[in-house]
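Here is subunit A:
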Amino acid sequence: MKDIILEVKNLSKRFTLHLLGEKMVPGFHKVSFTLKRGEFLGVTGKSGSGKSSLIKCIYRTYLPTEGEIIYYYKNGNSVDLATCSDKEIVDLRRERIGYVSQFFYTIPRISCLEIVSQALIQQGIDKNKAERKAKSMLSRFLIPENLFGAYPSTFSGGEKQRVNIAQAITRKIDLLLIDEPLASLDKKTKDIVLKEILKLKKRGTSVIGIFHDEKELRSFADRILVMENGKGIKIYENHN
Partner candidate 1 sequence: MAIEKLLSKARRGYNFAFLDEKTKREIRRKTLKAVAIPGYQVPFASRELPIARGWGTGGLQLTMSLIGPQDTLKVIDQGEDDVVNAVNLRTLIVKTTGVKTTADTARATIVQTRHRIPEEGMREDQILVFQVPYPEPLRIVEPKERETRRMHAEIDYAKMWVFLYENIVKWEEITIGSRYPVMVEGRYIMDPSPIPRYDVPKLNNARTLYLFGAGREKRIYAIPPFTEVKPLEFEDHKFRVEDFKGKSCQLCKSTDTFLNELITGDGRIFRCSDTSFCEKRRNNPDTPKHLR
Partner candidate 2 sequence: MKEPILKVEGLTKIYDSTIAVNSISFALYQGEILGIVGESGSGKSTLLGCLYFDITPTSGKAYLNKENRSIFELNSQEKRKLRNFNMGMVYQTPHLGLNFDITSGGNVAEKLLMANWRNYSDIRKRLTTLFERMELSLDRMDVPLSTLSGGMQQRIQIAKALANNPEVLFLDEPTSGLDLSVQARLLDLIKKIQQELKISTILVSHDLKVVRLLAERVLVMKEGRIVEAGLTDQILEDPQHPYTQLLVNSIL
């Protein structure tokens, strides 16, 4: 099991809307897959197919309705992310699991430099070093230096997206969950961001990434999971 980081078994998510007469909204149903260390799993499918719900369940932003998400620590211990305590999730988020959402919730009145460096500081890296690393990542992402101190709420969609990705990947993590990271980027910045994500993967981070363009995925993903109507309809090895 040493080379496996995540084992998703029969994972399902349904939403119950109590305010609308207990209306049930399906998310996805009985999805299973395993993820190896250092593997890039691309997830693709039409919008509404349950892709985002799937990675939100893994990150515990959504509570899974049934199934298991077994996460393996490097030392061989494992934990079910579907049922473990909030505290364990908080620790995992701080130390090991990163998440880039599709829509960036900009924390008010916090500069983009702070957003990126804060993630590092939480891992115990000292402030000066964290800021150095954050600055270097932001520069690589072509965020102009005069914006480092600015609040991202005033940024363009593409800039916001890059800050969002930067704060997730500047630190060392074992599992990265990304939801349409390239959506609002132009060709040039797309390539840069992708390059950084693949660099992280090369250093051993496993990635689950949602990309709506399956063809694009084939140029860098190790395996591809295709979802449709809340089901994983196929998963295949990608040999480029």
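As a selection rule, all candidates are chains of the complex that A comes from, given by their letters.
One rule holds in what follows: contacts are C-beta pairs under 8 Å (C-beta built on N, C-alpha and C of every residue); 3 or more make two chains touch, one makes a residue touch a chain; residues count from 1.
Just so it is clear, the structure is predicted and the values come from calculations on it, not from any experiment.
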Pick from 1 or 2, the complex member that touches subunit A: 2
Subunit A residues within the candidate 2 interface of the complex: 15-19, 56, 60-63, 86-87, 89-91, 94, 107-110, 118, 121
